[in-house]
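In this view, the complex is presented without one of its protein chains, the others remaining in place.
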Amino acid sequence: MSQLVPGLGLARGMLLTLRRFFEPKATIRYPEEPPEGSPKFRGRLQLLYDEYGTLKCETCFQCAQACPIECIDMGGIDTKNRYHIHWGPPETYGERRDESALRRSGRPVPDPAYEHFGPIDLAPVEAALAEYDYDPKNLLPILEATQQAYGYLPVAAIKHISNMSGAWYAMIYGTASYYGHLRFEKKGDREQAAAVAASRPPESSYRSALQAALMGGAPVEDTTQPPAANKARGSSKVRGSSKVRGSSKVRGSSKVRGSSKGRGRPPRAN
Amino acid sequence: MATSAPISRRRASADDPRVILEEQVGVFEPVPPFPPRTEREAEFYTLGDGEMFLNMGPQHPSTHGVLRVVVKINGEVVTDLDPVLGYLHRGVEKLCENSDYHQAICYLDPLEYVSALFCEWPAVMAFEKLMDVTVPRRAEYIRVLSGELLRIASHALFMGWMALDLGGLTPILWSFIERDEIVEMLGALTGARMLFNYYRIGGVNGDLNHEFMSRLGDWMTRATEQHDANVGLLNENEIFVRRMRDLGRVDRETALRMCMTGPNLRATGVPFDVRRSHPYSVYPELDFDIPTRDEGDCLARYLLRLDEVKQSLRIIDQCLNQMPDGPVMAKLPRLLRPRPGRAYAAVESPRGQYANYAISDGTDQPFRLRIHDPSFIHLQSVGLLMPGHLIADTMAVMASLDPIMGGVDK
Amino acid sequence: MDRALRRRLEARFGDVLSGPVRQRHDETEIRIGPADLTVVMRALHDEPDLRFRFLADLAGVDSGSAMQVVYHLWSETTPDWLRVIADNLPRDDARIPSVTFLWKGAEWMEREAYDMFGITFEGNRDLRRIYMPPDYTSFPLRKDFFLADDAARSPGAGVRHMERTHSPRNATPAAVVRQAKGA
Partner (left out) sequence: MTVVGRAWNRLSLPGKLFFTLAPLLLVTTIAVIAILVIFGQLIVDFLAANLPIVRFVVAVTAVLLMSVPTAFLIIYMEMKVIALMNLRLGPDRVGPYGSLLSVVHGLKVLMKEDFTPTGVDSIVFTLAPVVVYLASVMSLLVIPFAPGLFGQDLNVGLLYFFAVGGLSVVGLLMAGWSSFNKYSLLGGLRSAAQIISYEIPLTLSVVGVLILAGTMSLNQIVLDQRGSFLDWFAFKQPLGLLIFFIAATAEANRTPFDLTEADSEIVAGFATEYSGMRFGFFFFAEYVNVFIMSALIVSLFFGGWTAPFDWPWPVHIELNPGGLGIGLLILLAVAPVVGTLVLAAPFWVARSSMPAWQALIIGFVLLNLLIGLGLFALAFLGWEWVVGLFWFLGKTYGFVFTFVWMRGTLPRVRIDQLMGFAWKWLLPASLLNLFVTAGAVVVLGR
């Protein structure tokens, strides 16, 4: 048709653009209206706090080991207030990247045991590993043998196990922290735990926050005054938590959550 | 510009300001500073009578991604052309060798960044072959569904780019709106808008959810007419048609010799589509045609992609009808250590046959992962299609082959 | 798995095969020496009962002990992918005839294999580096490639990568190399 009448196609195109000229527009005015994040949006990493102002993160490393490009670098205290543990690019790269690169290039593989935990003699670990032929499925016997050798599980040993057996450090750590009879520190070695305990908010602040949350009454003032920061954080989180039950739980930091704009907006027509 | 005397400028040395350097500036001749290494290079970098080099890219506005093309022109006529790659090279294959099987999938994502699922798919299939995993049928259907959606999005973007390289400003934004809807719903399904790390070994990451299905249904009701309205701007436009017809023509023998695949091969009349010629996933159960066209010029490639969009819509409809129930992931150990072996898997990406060749040595990391990218092959054939056309057509031909530099440079 | 194809291949190339015809899933695999490549490829491409007209992939492989070049072919005569492995190329000087006389499109794939593995394809008239800069000296995808050594040779020598900066001192490959040399 348009081949017969020259210029007809052009005219149609012009008419189409003229019609679009009056149609509703698709632009999102970004800073004013934040884009809709779907509930499954994975783009944002954030640490969640529970109602009492403590981190929900138990440093179980599940996220770190699930992260495909090893971009999560985390350290902290585990829930039993036991131990300073660390996971992140240094270890992952030091252990996995260089190890594999060297393994393939036929060079001596370095021992990535960490200096700041003090290098140890890894011969017993090697023996245990060799006994159970480096198989992560026999993790528990290996760990027990290691603890038998050292009396506890040194980090260097755990890292060596993960390095040799190919199992993730986080997996071994999770296994070891699950069984009660596996220790991470020498008997009677509690300085670090004490230091850690000093930095945590006292139980009383939790009790007051709990009362505030349950019976809504004014939080009872405890005799030992808690650190101001913790108290403020806890109370603020009590406010935030009521908002969490809104529709947009997943999207956004507590700021967006708190704003009335974030919640009652209809989905984008598009 | 070929000036006899080199333009030079005196400036103080960065190391020692008292030292004054006489340096040549302002001139960039694309001729490499070293003697030609190959026969072809020697032939290309010798100028004939009245010829000159024009260096397009890597900062040229319309080379998709960072591509550098050294064009040998005689007036406005392109006599020869030499693409220079590697500005986006990330060594993905090496990265995959040093990361375990799950991580490798994620590294493959940003290769064809406009249709990322098709980069994961062959790798996932190859790994499944390596460890003899059978994927649940629901997962296969979800893969086909999302893949075809992404194919439509990619083709929509192709049309926009095509028009943009011909100087039309509007279609690129319309097609981005069209693509944005699809990408939004895929974001609801996979959790990411562009680099969805969604296909997993033995299934997919997460089942269909309500938001995705509602968005999809909303979109399917108006997809066809919206698409027709968008392409109505160009299909009958005399200027467009006259420019695209008989441009960059290639016959089927040459196309086969150039290892072309996908729409560019089908535009020459060869009905080679991996979905049919080497069926994978659940495509044998689905009913769709392989559109082909006989004249292998840019217009044919453009129109062929429009037909493919319609076929993809058909496939999506059937997927939604035949979607079975069941799990979306096979039971797998956390630590994957396939037996030593080799596996080759290919899928039909919007640009052609996208293939991966994986070798396992028994460890938890692939011993070798070869990535075969169709854009790489098609970009190579630009040098074959271009000579005799004008500078203005260089970008048009390149756009009609639709290479993605992320995939070309790996 | 296409048994007929296997029989055909054994009947046709029985003498040049350097190993048994392996079949797994939908792949058929034959191994030949680099010397026979031209004959085998031409036969596969031309002969009416094979007609492998379509080169699906060309990959270089460093098996640690020797170099390989792996071709994947497709034909309408069989539902399988045919994988031709040209095996036992010496690692120091790997040479193999090019297949650009059949598939001109193999040119860049061979360039890539050359760039990444240092395999020389005789007959490819444009065998340059394609990804790496022209003054690059090593071949990244070989198994003996090691970034630290390469960085020492490259213009970026002395630049510390982030992982090096963060990781403990004795775990840096440079130290490792030193240890290896010392030991």
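In order of appearance the chains are A, B and C, and numbering begins at 1 in each one.
Please note the rule applied: a residue touches a chain if its C-beta (ideal position, glycine included) is under 8 Å from a C-beta of that chain, and two chains touch if they have at least 3 such contacts.
All figures in this text were calculated on a predicted structure; none of them were measured in a lab.
Shown chains touched by the missing chain in the whole complex: A, B. Only one residue in the set B:L67, B:L108, B:L166 or B:A346 touches the chain that does not appear here, and it is B:L166.
Not every partner is drawn; the one left out touches chain A at residues 10, 13-14, 16-18, 20-21, 23-27, 29. Hidden from this view is one chain, which touches chain B at 1, 3, 7, 9, 25-27, 52, 54-55, 60-62, 76, 163-170, 173-174, 177, 233-234, 237, 239-240, 242-243, 390-395.
Just so we're on the same page, only the chains that are shown with their structure count from here on.
For chain A, the chain with the farthest CA centroid is C. Chain centres here are Cα means. That of chain B falls 23 Å from that of chain C. Put simply, the C-alpha centre of chain A and that of chain C have 40 angstrom between them.
Residues of chain B found to touch two or more other chains are 97.
Annotation for chain C: no residues touch two or more other chains. By the touch criterion given at the top, residues 97-99, 102-103, 105-107, 170, 174, 177, 180-181, 184, 187-192, 197, 206, 209, 211, 229, 232-239, 241, 334-335, 337, 363-365 of chain B touch chain A in their complex.
On the side of chain A, the complex with chain B involves touching residues 1-2, 6-10, 12-13, 16-17, 20, 26, 36, 38-43, 68-70, 96-97, 100-101, 104, 136, 166-168, 171, 270. Of all residues in chain B, those touching chain C in their complex are 32, 34, 37-41, 85-86, 89, 91, 93-94, 97, 129, 256-260, 272, 277-278, 341-344, 346, 353, 355, 357, 359, 368, 370, 372, 376-377, 380-381, 384, 409-410.
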